[in-house]
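What follows is a set of notes on a single structure, which appears directly below.
Note that this complex is displayed minus one protein chain, with the remaining chains in position.
Chain nomenclature is as follows: A, B, C and D, assigned in order of appearance, with residue numbering initiated at 1 for each chain independently.
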Amino acid sequence: MIERARGLNIATQIILGAGLLTLLVPLYLTFVAATQTLPEVNRVPPTFLPGTHLFDNLAEAWVRSNFGQKFVNTMILATGVVVGKITVAAITAFGIVFFQHRFRMLIFWLIFITLMLPLEVRIVPTYSVAANALSPFQQILDVVGLTWLLEALTGMRVALEWNLLNSYTGLILPLVATATGTFLYRQFFMTIPDELVEAAQMDGAGPLRFLWEVLIPLSRTNIAALATIMFVYSWNQYLWPLLIITDPNYGVVAVELGQLVPDSNTTGGGIPHWNLAMAGTLIVMVPPVLVVIFMQRWFVRGLINTDK
Amino acid sequence: MADINIRRVEKSYGDTRVVHGVDLDIRDGEFVVILGPSGCGKSTLLRMIAGLEAISGGEIAIGGRVVNDLEPRQRGCAMVFQNYALYPHMSVAENIGYALKIAGIGKAERRARVQSVATAIGLEDYLDRRPGQLSGGQRQRVAMGRAMIREPKVFLFDEPLSNLDAKLRVQMRLEIRHLHQRLAATSVFVTHDQIEAMTLADRMVVMNQGNIEQVGAPSDVYDRPASTFVASFIGSPPMNLLPGRMTESGQHVELADGQHVPIPTALAQGRAGRPVTLGIRPEDIRHGPAAGGSGLTAKFDFLEELGMGRLFHGTLGGQDIIMHATDKTPPVFGTAVDIAFDPSRLHLFDVETGKRLAGESGRADKEQWSGYRATA
Amino acid sequence: MADINIRRVEKSYGDTRVVHGVDLDIRDGEFVVILGPSGCGKSTLLRMIAGLEAISGGEIAIGGRVVNDLEPRQRGCAMVFQNYALYPHMSVAENIGYALKIAGIGKAERRARVQSVATAIGLEDYLDRRPGQLSGGQRQRVAMGRAMIREPKVFLFDEPLSNLDAKLRVQMRLEIRHLHQRLAATSVFVTHDQIEAMTLADRMVVMNQGNIEQVGAPSDVYDRPASTFVASFIGSPPMNLLPGRMTESGQHVELADGQHVPIPTALAQGRAGRPVTLGIRPEDIRHGPAAGGSGLTAKFDFLEELGMGRLFHGTLGGQDIIMHATDKTPPVFGTAVDIAFDPSRLHLFDVETGKRLAGESGRADKEQWSGYRATA
Amino acid sequence: MRRAYFKNNWIAAALVAPQLLIIFVFFYWPTAQALYWAFTLEQPWGGGNQWVGLENFQAIVEDEYYWNSVMVSIIFAFFSTLLSMGMALVLAIAADRQLNGYKFYRVGLIWPYAVAAPAVGLAFRFIFNPSAGLLSHLNQIWPGIWDPIMNGDHALAMVIFAGAWKQVAYNFIFFLAGLQAIPRSLTEASAMDGAGVLRRVRDIQLPLLAPTAFFLLVINITDSFTDSFGIVDTMTAGGPARATDLMVFKIYEDGFRGLDYSGAAAQSIILMLLVMVLTFFQFRYIERRVHYT
Partner (left out) sequence: DPIKFEYWYGLSGHLGEVVQQTCERFNQSQSEFEIVCVGQDGYAQAVQNSIAAFRAGKHPTIVQAYDAGTADLMMSGEFYPVQQMMADFNIAIDWDNYFPGISNYYASSKGELFSMPFNSSTAVMYYNIADLKKAGVDTPPATWEEFGADLEKLKASGKECPFAYAPSSWVDLEQFSMAHNVPIATNNNGYDGLDAELVFNTTVHVQHMENLKRWRDDGLLQIRTSQGGLNARDSFAQGECSFYFGSIASHATVHSVATSDLTWDVAMLPIYEGYERHNTVVGGASLWVLSKKTEAEYRGAAAYLGFLATPESERFWSSNTGYIPVTKTGFKNLKDSGFYDNAPYKGREVAIESLTYTEPGPLTRGIRLGGFIQIRKEWTGEIEAAFAGKKTIQEALDAAAERGNAAITKFARLYKGKSLP
C-alpha cells in the first residue's frame, strides 16, 4: 500500500528500539555481570561494560553446579513434560471435542478449573500424593471398607504404594496434568471442519485412526507452539523439583541456579557470587532461548487460530 | 443391487422438523439430482442416506437392506463434499488411497488402484502434490477420485461444484457424467444450481422446505413445472409469472392492465372468471406482432448483452418481465412494443396453491399439450 | 472529471513482472470491466489504480492528475472488495458511515446520509446489525453502500459478486447497473466471470498474463474476438476451435478429416493453402443440411438438457465440439448427422499467433462482415 | 456448533481418562484435602486435627493484613497486566507494520519469553538495587528517591515491573499473531475510506484485537494471582512491611513456612474462589462485548 508516513515510520522504529532495549537491558546486565569478577560485580557505582572473565565464570559455574548432569536431568524432565503433555492434552481434547456425551462440559470445566489453583497453595497435600501416588485410591478403599473386606477374606492387607519422590516420573507427571495444552488443542480442534470428520467417517476411519492420521498431522504447528511453551515452562521449573527432589542425582538446573545465590537469611550462605550466578543464568537460558528462536516461526503461526 | 428406497423419512433437530416425511425411490444405477433452495433440507436428506445424520423417522434402505442403524462405513456409500474435505496434510495419492489403507489393502495393490483412478481423473502427474498446491478443479477431482476408488454401490455428492468458477463447473459436470456412464453406480447429487441439475440428472427431485415438490426428468420439470415454486426456481432467468384472471369465455387470461392473452381452451375448464397465475419463460417471448394477430405489448427499459442473445428487462401487465431474445432486432426502450408468444408455451397455475392447472399426471398433461401443439 | 489514464503501467514483485506495460484510457462516467483468467493481473491493475499497490513503472492519472505517489485516501476512489472487507465490529450504519466519520462530518449529517444510502440499497431495516448477522447479498450491499456514500469520482470493484450464489449474482448485477446509471461515476470492475463482464460493461478489457488482449464493447468482443484466447475465454460453452487448412481456392477450410467448410472469400486473401484455426460458436451451429447444399457432418455422443435448449457434445474433424440447439429435433447419437452454420458466423485465427485473421481494425472487420452478410 | 461426532463413547472415556486420573490424583485430591483442612485445625506434623467450622475463615477476614494482601494482589494484578499488555500491544502494533528490521525485532522481542522467572528475579534485584543498580545514579542525584528495600511502594512497583517484564514477550507473541490474523483487506478498506495509520490502529486493529486481548487478560490476571510466587520470593520475600505480600506468597509463607496449614488452606480456598469469580466475570461480561461473529 502506498503510504507516506515518514514521521510515523521513524516513531515506529523508535518505539520498537525502545521496547527492545527495555526487554533486553536485564538480559544485557545479566551478561555483563557474568563477565566480571566478584569485586567488579559488587563495585559501586557499577560498570555496565563487559569484563573479561566470561569464560572463567561460565566454566566455574558449570563445574560448581555440576550442570552437566543437571542438564541431562532437566532435559529428561522437559522432554517428558513436552511429550507427555502433548499426548495427554491431544487425546483429552479429542475426547472432549469429537464425541458427544453428557459429560463433555463437566470434563471441560474439571480441567479448566485446574488452572486456578497453583501448586504453591496446595503444595503440602500434593507432596503427600507424590510420596504415594496411589494413596488417594488406598484411602478410598479404606473408607468404603474394601480394604477391610479384602483383609478379612484373604488375610492380605491391600497396601497400594507408588512413590514418586526423587524420580523423573514424579517430576514429570504433575506438570503434565495441567490444563493449558488441553485448551490449545481444544481451540484448534474446534476449527477443524465437520466435513473432514465426515470424509474420514465415509472412508471408514474410526476415531483413533482419525486422531492419529488426520488430526495429529494437521496440528503440527499447534504441537510446535505447545511444545515450545511446555519446554520453556518445564525447563524453568523451580518449586516442585526443589520440593520433591532430595537426591542430587535428580537435580534440575533452575534449582541449581538458585543455589548459586544462597539463602542469605540463614547464616553461612556465603557471599552471593553474582558473577557466577549470572553466568549460570546464561548457561541455563541457552536451551529454552534456542528452542524459542528456532521455533518462533511456528510458534506465532500455531497460536493464530487458537485465540479466537 | 443398489437401489435406494426412502420411506416417510423425517428429520428433526430438537423441535424443528427440517425434513417432513419424504418418499423417494432411486433405481439401481440411476443418477438423481436433488435440487432446491438453500436450507430446504437437501443436504440433510443426503446425509441421512450416508449415515452421517441419524434418521428421526421413517426408513432408508440401500440395496433392499434397511440401513437406519448402520454406520457410514457399513453402508457402501462414497461421498463428495462441497468443500472437498481433502486431507490437507496428505498427498493426492494418499488422499485417494486413504480408504483402501483403512480397509487394510496392501501397498502394492493400493498403489496400482490409486494409479488407475488418478489416470481416470487425469491427475497422474499430481500424485505427490498436497491439496494446497492444486487448483480448485484439481481438488475437486481428487475428491472424486477418493470416492471412486472404493467402487461404492452408491455415490453421494453434496454440491461438489459450487466452489468452482463457471468455466470449471461446466467441465467438471461433464466429467461427472462420464464417470457415471462408466461406473453406473447409483448416484445422488445435491445442488441448488438448476443448470447443474438439468444437465446431470436422469431424474430431478425438487425440494422445498423439507418436502418434495416434483420428481421427474429434467425436461419434464422444465417444461411442465408442477408449481410456481418449481417454475420460478428452474430456469435462468426464471419464468415470468403474471397474475391474471380467466375471461368468462375461457379463451384468454386478462392481465392487470387489461391486455388479453390467448390460452389453449383445454385449460379453461371450469375456471372461467377465476384468478390464475400465468407463466411464460423468457425465451418463449419474442419481438414482433403475434402470429395470430391480436398483439400484446410490453415496455422495455434496458437490455443485458449475453453474447448468445440478450435479456430485455421491462414490464407487462404492471409486472416485471424478462425476455430472452436471440434475434438482433434493434432495441426500443420506454415505449410499448409488440411482443408475442406461442400459446402452447404458456403455463397456468392456481393462485392459491401455486399448483399447476390442468391434468394432474405429467403424462396426461403432456398428451394434452402435444395435442394442442399439433392443432395450433 | 474522473477519466483514468493508464500509461505503460508495469508491476513487478521482485523479479517477476506480473503486469507488462498496460495502456488504457477510461472515460469519465464509463463502466469498464476487466476480465481475465485467474492470476492474469486484474486485481493488481485495479489495486494500482486504488493506490493499494505501488506502481513499478509507467503512470496512472485520475482526472488528469498523476496519482502514482498519492495515498489511497487522496485519490478519490472507492472500492468494493471481493470478500467485502466489512468491519466486523461495526454495525451496518457504522460501516457505511465510517468514511464520513473520518472526513470529520458531523453526526447529524452523517446519519442523514447513511440513512439515504441505506434506503438506496434497501438496508434501512438492518442498520443496527453487525455484518456477521447478514446474509451474503446483504453484506455485499453494505460494501456497496460504504463505497457509495463518499460519492467518489471513481468506483473500483474487485470481483464483488464472486462469493454470491448464482441467483443473487444476477440480482446484484442489476443493482450495480442501476447504481451506475444513477451515479454515473467512472467504474472499473474486475471479474473472471464473462457473463458478468458482458452484462455490465460499457467496455470490456480482456487481460491475459499481464497484457491486454482486447478492448471493446461486449458484443464486439463476443462477436469478433481478437484472438483464440479471447474466443475461448468468452462464451459458455466456449467457441469451438478447429484446426484446418485453407484450400488453394481460398473458398473453404479443410478440416482434419477432409471435410470442407465454406468461408467468406474476403478472408482467404493471401492465405490459400495455409493452416488456420477455424472458430464457430456452439449456438451458431444447427442441425440439418446446410442451406448452401454441400453439408457438413458431425457425430454426437450425448446431450445436456438446459431447459432453454440443449448442448450436443460430439466431434467434428476429429475435434470435440459442442452445439447449442434450441430446436427439438430428436437427437441421433453415434452416427454422422448433418450440421450447418452460417458462414458469416465463422471466425478465422492465425495458427501461430492466435490472432484473428482479416482486417486489422475492428471497424474494418465489421464492415467486411456486414458486407458479406448482405451478399450471402 | 460442531455437528460431526464419533459415536463410541467408550473410546472417549478411555481418551480423557489419563488426564482425569492425573488431575484427580495431583489436583483434586490434594485440593479436597486442603479444603478439609480449612475447616479444621491441622497439626503440622499430622498428629491430628479438630473441626472448627468456619473459624479459620473468620480469622482471615478479621485480619487486616489479609485484606492488605488482597489489595496488594489486586494492585499487582491490575498494574502488571496493564503494563505488560500495554507495552506488548504497542510493540506488536509497531512490529506489525513490518518496516525494515521487522524480523529482527520479532525475534528480539520474543526470546525473553524463554528466560526463567528466578533469573528474571535475580536480574531485577540487580537492576533495582538502590545502592548499586541502574537506579543508584538516581539516588545520587536525589538521595532516597528510590528505596525498594524500605519503601513499600517502591518495592511493589519493582515487583510489578518485573512481573510485567516477564509477561511482555508472551503477550507480544499473541498480539502479533492476532494482528496478523486480521485480514489485510480490512486495512485496505479503511485506507480507502480515508483512514491514516493511527486512525486505522484505533478504529480497526484495536477493536479487532479485542478477542486476543480478552484471552490475554484472562491469562494475565489469572497468572498474576496464581503464578507470582517466584518473583516475590526472589525479589522481596513479601516485604518490606508486607508491601508485596501477594496472596499466593502469603499462603505459602503462612502455611508451608509458618506451619499454619489450616489458615493457609482457608486462604487457598478464598484465592481459588476469587480467581474463579474473576474468570467467570470476565467471561460473562467482557467476552460478550468482544466477539463479533
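By definition in this document, contacts are C-beta pairs under 8 Å (C-beta built on N, C-alpha and C of every residue); 3 or more make two chains touch, one makes a residue touch a chain.
Treat the numbers as computed from the prediction; the structure is a model and nothing was measured.
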| request: For the chain that's been dropped from view, list the shown partners it touches. | output: A, D
| task | Could you tell me which of D:S84, D:T187, D:T236 or D:T279 touches the chain that is not displayed? | result | D:T236
| said: One chain isn't shown here. Among A:G68, A:P193, A:P217 or A:P248, which residue touches it? | reply: A:P248
| field | Residues in chain A touching the chain absent from view | value | 39, 42, 44, 123-124, 127-128, 130-132, 163, 165, 242-243, 246-248, 258-259, 262-272
| task | Using the touch rule from the top, list residues of chain D that touch the missing partner. | result | 41, 43-47, 50, 65, 125-126, 129-133, 148-152, 235-237, 239-243, 253-254, 256-260
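Here is the rule we go by: only the chains that are shown with their structure count from here on.
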| said: Using mean CA coordinates as chain centres, what's the gap between chain A and chain B in Å? | reply: 58
| request: Return the distance between the CA-based centres of chain B and chain C, expressed in whole Å. | output: 27
| Which whole number of Å gives the spacing of the CA centres of chain A and chain D? | 16
| said: Two-or-more-chain contact residues of chain D, please, as numbers and ranges. | reply: 4, 7, 188, 191, 196
| field | Interface hub residues of chain C, defined as touching at least two other chains | value | 51-52, 71-72
| query | How about chain B: which of its residues touch chain A in the complex? | reply | 47, 50-52, 71-73, 77-79, 81-90, 98-99, 102-103, 146, 150
| remark: Within the complex, chain A is touched by chain C residues 51-54, 69-72
| message | Using the touch definition from the top, list the residues of chain A that touch chain D in their complex. | response | 1, 3, 5, 8-9, 12-13, 15-16, 19-20, 22-27, 29-30, 33, 42-46, 88-89, 91-92, 94-101, 107, 110-111, 113-118, 120-126, 128-130, 133, 136, 173-174, 176-177, 182, 190, 194-195, 197-198, 201, 206-208, 210, 232, 235-236, 238-239, 254, 257-258, 261, 274, 277-278, 281, 284-285, 288-289, 291-293, 296, 299-301, 303-305, 307-308
